[in-house]
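Here the complex is missing a single protein chain, while all its other protein chains stay put.
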Amino acid sequence: MKIFERFFSGMRGGVHPEGRKDLSAARGIRALPLPQKLFVPLQQHIGAPASPVVNVGERVLKGQLIAVAQGNVSAPVHAPTSGIIVALGDHVAPHPSGLPVPTFTLACDGLEEWAALHACDEPFALDADDISARVAAAGIVGLGGATFPSALKLNLSRGVQTLIINGGECEPYLTCDDRIMRERATAIVEGISLIAQAVAAKEVIVGIEDNKPEAIEAMRRAAHAVTMKVVAMPSMYPMGSEKQIIQVLTGQEIPAGGRPADIGVLVHNVATAFAVHQAIRFGKPLISRIVTVSGGAIRSPGNIEALVGTPVQELVDFAGGYSRPATRMVLGGPMMGQHITNIAVPIVKGSGGILALTADEIGQDEASPCIRCSTCVRACPVGLLPLEMAAHIRGSDLSGAVDLGLKDCIACGSCSYVCPAHIPLVHYFNYAKGDLAAQERSKLKQEATKKLADARSERIARVERERAEMMAKRKAAREAKERAAKEAAAKAAEETA
Amino acid sequence: MNPIAHSPHAHAPSSIGKVMLTVMLALTPATLFGFWLYGWPAINLWAVAIIAAILGEAFVIRIQQRVVRPVIMDGSGILTAWLLALSLPPYAPWWIAVLGSLFAVIVGKQIFGGLGQNVFNPAMAARVMLLISFPLEMTTWGAPSPLTSPNGLNLLEGLRVTFLSQPIDGMSSASLLGHVKTEFTRGIGLDQALAGHYVPLDALAGLRAGSLGETAALLLLLGGLVLIARRIITWHAPVAMLLGVAVPALIFCSIDGNHYADPLVHLLSGGVMLAAFFIVTDPVTSPNTALGQFIFGLGCGLLTWVIRTWGGYPEGVAFAVLLMNAATPLIDQYVKPRIYGRDRKGAALPAKKGA
Partner (left out) sequence: MLVAAIVSLTVLGTVFGLLLGLAARYLRVEGNPIIAEIEQMLPGSQCGQCGYPGCTGAAQALADGSAPVTLCPPGGVALVQALANKLGVEADLSGVEDKGPQVAEVKEEICIGCTRCFKVCPTDAIMGAAQQIHVVFREACTACSKCVDVCPTEALSLQAVPVTLQSWYWHKPKLEAV
């Protein structure tokens, strides 16, 4: 497919929020000094939580395996630094519900003593299965925020046509991918080549939004010796969304309800590619990531390389603390990020940003009635009708909303962002999706309990039947005996007579 | 527990109030021109319409025991009354404006459930109600008497015209379309009918008889372009309406120029410009999608032309708009955007494995 044809079918809709990337883009990545305690959750990925393999009181080394993956859709967890495991229990999760998640509490001993690592000097001599196995062992998950276990994704994508590396970073404020591309382009390129080798991709495209000219330049320079195209994409939100980046770079669309592998495409984030490089060449598991700390209320916004499990409070303090009171703390970007009220929560593998936002930046207002201006329809990158879906959900007609395409919604937030009436459209959609999932679960439970109830009635009936049969048999046997005894008595009486 | 806010945690700097205000700003040049052209009576009529709308809406909200302020401050009632005032004859008595405004905001909007719930355009519904109920007052047009000209009325005279229905010289001068229709019934062709009544350059500049706001076609066009540039409206519905009026006019005019008015006459009279940019683009009563809006505008334009040419009324815009409003849900049902990953019928696209 020619590049021209690809760009002809560009992204639909989308919005242009203020980038505000200049707050944190200029300064280089700084490493956070070791905190005193780390809180490492067992669930930092999509799928089943990891299962602990160390006990409370044990000393662990940096990079040591402390929890194994459970099943295929899971990922292992490693100790981010050396120290003693002081607790394993519930700790508040970095989740809007504020619900707890099983978490290791690690008291850092300050020595940063590494466990034995399985480095590899000839990473390109490894075969696909080997690369995949090492990626799995390193606990690598999608670092763009989706946290899907990367090894599983590699295994499901063998023989794809196109590998796309996502350097979009379309969310405002976030610049972690920008900086990692500027500073570690060579390592990223090696990681990309390893991924390409693991899936035997026929072509590799690196998509970077055109608001990051230095990153594009750095990646082009690093990739000049290998066969991968570095393409500048128009800066639009949500260009970094998987569905949209595929549409813009290849002209194809993922079929509804399907995955990129269905059309021969695999997408990975640039930071994931870097993590793959670290895991294969140096044997280092995924134990740290770069986080953008930004927002109008942060004194010196910037990018910080922090260990997984570091409390948010520590990163904020390292970024100079608050320059003014923050109206809202957000984990992630402003468009899809989660509001957190407890900044003792730890950052996890998928945390790309910490924002301290002021009321002006949030720009929220009281909702007014919908005037059906259809600005949301123009903004939706998927081609849905947000105003209609929200009206149906408000009237408790969830199946009507599904008919309008609720299940295709990517919850990007473009519609809520532009709505002049400040109607919380995406909130309606996430509520509806959650309610439908709960109804599905209760339907499954109902089918299961129905089977149990039927099985029980059948068992009781069967027991009754067997008892009746046995009684009948006994009765028949008794009667036969009585008859036989009577006959014998009669015979005896006859003989003596 | 603290209430958790849902994403997004950023918002475009817009609000309903700002949208309404921008539309009012776009209307202002044409309105001011109307004020100048017709003098104080026009100003009085416009003021009466706006005040009646505000009071009427406030009253209805009050008796529902809802909070009045946000409903009035969103500006939609004021805008409705403004558009209604622009489509009234400038020397109409005050009670026409009051009745029209009250009907528009109460029956046309609040009874349906308030902002965003009405099916029919309130201003057009009110105009049709007035036209049918009070045909005399609604078809009594006056020749322009600009404020700065010697026959311009001063404030006192203006008040008398509006509130005491004092007649003016040059009143009952029919609107262009009304005159043309009457002449047709007398068997007189267009070239004679238009002579002395229609000077194209004057019509473009707006110096002729008509309703309060319809005559300044250029200023209305300017306002409409401002709205499109500010992304309050899109080009689809206005362009479609203008095409819907101009194309049949062009076709029929070239067949029989004496009995069918040419496109320019149609475009510059009867509030087609006002409707194209400000009425047909009313978001509440028009379809959701660009194609839907185009069909809607086209329908309005075609029906306007048909009613004007073959219908009983000389002016068709209000009726055309109401008829197309009724068709909007149907248009929305069948004209939906194609969803990503699905084909036009809604089925998922097929998977293609690798190479």
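All chains are identified by letter, namely A and B, in their written order; residue positions are counted from 1 within each chain.
Rule of thumb we're sticking to: a residue touches a chain if its C-beta (ideal position, glycine included) is under 8 Å from a C-beta of that chain, and two chains touch if they have at least 3 such contacts.
Everything numeric here is computed off the predicted structure, so don't read it as measured data.
The residue touching the chain not shown here, chosen from A:Ala31, A:Leu111, A:Val226 or A:Ala437, is A:Ala437. Summary of contacts with the chain left out: across A:Val101, A:Val160 or A:Ile195, the touching residue is A:Val101. Think of the hidden chain as still there; on subunit A it touches residues 43, 93, 95-97, 99-101, 366-370, 393-394, 396, 421, 423-424, 427-428, 430-431, 433-435, 437-439, 441-442, 445-446, 448-450, 452-457.
Quick note on the criterion: only the chains that are shown with their structure count from here on.
Between subunit A and subunit B, the centres computed from C-alpha atoms are 51 Å apart.
By the touch rule above, subunit B contacts subunit A in their complex via residues 1-2, 4-16, 18-19, 70, 74, 76, 114-117, 231, 234, 283-284, 286, 288-290, 332, 336-342, 348-355. Those residues of subunit A whose C-beta lies close enough to touch subunit B in the complex are 12, 15, 17-18, 96-98, 159-161, 172, 202, 243, 247, 253-258, 262-264, 328, 330, 334-339, 341, 355, 357, 361-366, 368-375, 377-378, 380-385, 387-388, 405, 408, 413, 416-418, 420-422, 424, 426-427, 430.
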